[in-house]
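Every protein chain but one is kept in place in this view of the complex.
And now, subunit A:
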Amino acid sequence: MAPPTNTTASSEDLATDILAALDKSQPLLSSDAFPSATFVDLKAALDRLASREMVRYDTIERQEALLEPEAEQIVANGSHEARVFEALRKAVEGLSVKELEEAIGDKNVVKIGQGKAFKEKWISKTKDGKFTAVADKINDTTQEQIKTVQQTKTHPDPKILADLKKRKLIRTQNIFSFKIHKGPKFALKIPEEATDLTADMIASGAWKTATFKPYNFKALGATQNGGALHPLNKVRQELRNIFFEMGFEEMPTDKFVESGFWNFDALFVPQQHPARDLQDTFYISDPKAADFPRADSPDDTKDYQAYWGNVKAVHQDGKYGSIGYRYPWSGDESLRLVLRTHTTAISANMLHKLAATKGPDGRPLPARYFSIDRVFRNETVDATHLAEFHQVEGVIADYGLTLGGLMEFMEIFFGKMGLHDLQFKPAYNPYTEPSMEIFAYHKGLGKLVEIGNSGMFRAEMLESMGLPKDMRVFGWGLSLERPTMIKYGISNIRELLGHKVDLEFVQGSPAVLLGQE
């Protein structure tokens, strides 16, 4: 919030007083006219007047000397050496150190005073070691100097001032005062000021004559305390828009729990694949096991039993021109329930349904699907790994697709995210062949960074579903978290996803604007 210049009651009066004093004589020295006003009050009052051009002022800085307690004592009782002299003058026989101390009553005064008195040749020592006065009359210059300082707050001789300061008898401090002149809009009274334009003023027309308090343009405006969307969801929305722009249909990803069949077997991931280890995948203890794959709606007339058989055959014995993995495929293993490790389980389900569609030529229709949703991995949690993250996945099914087309598509897709000049690296993935890791040059890191994975789904997977041999399907994926972390400069994923997120971070996260250079 930008508060109007603050005005307290006392500075209100002071401002009026300044105007009155200035009317009588100018320039006005604040130290003369208002000796008791504090610097802060004066400055506030003057700023207020100056901002209205009623006065102008210069700040004067000067040094002031003040007495230390020891100096106060000297003003009252004389300097230490004078007191030593006086005590000795009164004692005709002279005094021993001890007697002198008793006479003066301050060991410290004796210690410093006798040395100084010797130097001034005011006193001397008798043969029996006693002190005795030798001067007739002395002039206590130290006391005089200090008295001068006490009265004038300074001393005409800078050397003496420095000497007293060195002897720790005085200290100096900087004093600010003001030299005040009338300003062009000088008046005796501060006009009444409005802080804001109000409905009443508009109704009454008071705004025409009113004076407005100046607004502080150097401060921020009022905090909005508004609601906010989560940065991950903001990036998600940008990505969804990219998919919609390119004609993609959103897949129903409302299945955290999947069977091994859909999550792995349908994708031609063999049952001994490390991804199926307990170390990597969350298995479900309750409920116990999935049912055999089956239609989930009455209009789904596909033969799921045949599909199950195809999947088994392609793993165990080979089919569709593939020699298969040639291992005893287990139906029980396939019906084990897992938390989906990727949304590709959903893609498999969608492609299986796609195989039943019929276009004008009697063949399955081309399709573009996408989803952005949560997936689960039994990871050990650290700064870059959580047991949950969001997978962004796209699928294109069509006839006559080529790898060059896939790469060109990726160039357009990632180009919309602001990533250009992609490089593709051969990679391995059990359900895509060819598989391509996608890299883009990262200006900040000065090197190629992996931005996603892509490939053509294997024939073993697609033909088991009943898709025709010449329908090819691209799939690609990336995580939602990684581009978001890069966008918002976050290094720890736990600060982004999960309950450890800082609400002020959520509130303060700017819009995403992917693709903006």
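The rule we apply is simple: a contact is a pair of C-beta atoms (placed from the backbone, for glycine too) under 8 Å apart; a residue touches a chain by one contact, two chains touch by 3 or more; residues count from 1.
Definition applied: contacts and distances are computed from a predicted model.
Among the names given as "phenylalanine--tRNA ligase", "U3 small nucleolar RNA-associated protein 15 homolog", "Malate dehydrogenase" or "EF-hand calcium-binding domain-containing protein 9 isoform X1", UniProt records the absent chain under the name "phenylalanine--tRNA ligase".
Residue A:Leu229 is the one among A:Leu229, A:Ala306, A:Ala383 or A:Ala511 that touches the chain missing from this view.
The chain omitted from view is touched by exactly one of A:Ala20, A:Ile60, A:Ala219 or A:Ala289, namely A:Ala289. Screening A:Ala82, A:Ala117, A:Ala348 or A:Leu401 for touch with the missing chain picks out A:Leu401. Where subunit A meets the chain that is not shown, the touching residues are 225-230, 232-233, 237, 240, 243-252, 254-259, 262, 272, 274, 278, 282-294, 296, 318, 320-327, 337, 339, 365-368, 374, 376, 378-381, 386-388, 396, 398-409, 411-412, 423-428, 430, 433-436, 456, 458-460, 472, 497-504, 506-507.
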